[in-house]
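As structure tokens, the structure follows; a few thoughts come after it.
Note that one protein chain is taken out, while the other chains of the complex remain in position.
Let's turn to subunit A:
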Amino acid sequence: MHNDEHTWTIEAKASLFDLKLNEIWAYRDLLWLLVRRDFVSFYKQTILGPLWFFIQPLFTTIIFTFIFGNLAGISTDGLPKPLFYMAGITAWNYFADCLTKTSTVFKDNANIFGKVYFPRLIMPLSIVVSNLVRFGVQMILFLLMMAYYHFVVGASFNITWAITLFPVIVVLMALLGLGAGMIISAMTTKYRDLAFLVTFGVQLLMYATTVIYPLSTAIEKYPKYAWIVKYNPMTPIIETFRYGFLGEGSFSWGSLGYATGVTVALLIFGIVIFNKVERNFVDTV
């Protein structure tokens, strides 16, 4: 190197919107290795290994079918109950996992962050990708169940064109969880009590999303309060998911566009606040 130019600088203040995307690209190998680490360590530490990926949604579906479907008798838009619930649970789990894991990213990685520099965004990104593996496995379970109901039980449901929106939905769920999670993670470095709120909050949020009931029922029974469910950005995502795979659900371009808008806004805000906190967070732990 024979130029006098300095190739890097460290400044006291950084631009809020300097996302260092080229740096993240340079560290892409780390992203994959972290995903691998998550998967391998999970696999090695458990007896049942990847079977856990199945057990959780399966049992939740069974319980939901009994409690909400049979005991409470909540409508499932004429769909087989287990299928209805599993669609909701599979999608919801991915979002919820992304959100909760991302929200503790500073706390969980304080040790590494305090000793080595790498673009911090790699960590939340690796969480989203790791969870994608899990989501993929659960999708297989969901598809198997669809096949079972179609060929064995002979239940009526139909796949619609909206299934082509599946990749969009997955990206939306990932980014929504990522954005909200990063905002929370940035805030928990200062106000620890927020961390307790997350698990609880996610649980509550599930009931404000159309996981265990269809949007149509909510509007019909509680016309006054249905807006809470309607303006929850996860609702259009899950509704679209159900509409695509099972042919029932309230799909509209408007609401999906709304969910996209909220996702983008949260994501941008999340990245900005994350980048800001990341620069000095080691001083406060």
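Here is the rule we use: contacts are C-beta pairs under 8 Å (C-beta built on N, C-alpha and C of every residue); 3 or more make two chains touch, one makes a residue touch a chain; residues count from 1.
As a convention for this text, contacts and distances are computed from a predicted model.
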Query: Absent chain per UniProt: "Cytochrome aa3 subunit 2", "Secreted protein", "Aspartyl/glutamyl-tRNA(Asn/Gln) amidotransferase subunit C" or "ATP-binding cassette domain-containing protein"?
result: "ATP-binding cassette domain-containing protein"
- request: Pick out which of A:8, A:200 or A:253 touches the chain that's been left out of the picture.
  value: A:8
Of A:118, A:148 or A:166, the one touching the omitted chain in the full complex: A:118
Query: Per the definition of touch given earlier, which of A:151, A:191 or A:253 contacts the omitted chain?
result: A:191
Those residues of subunit A which, in the complete complex, touch the missing chain: 1, 4-12, 14, 26-27, 29-30, 33-34, 36-37, 40-41, 44-45, 111-118, 190-191, 279-280, 282-284
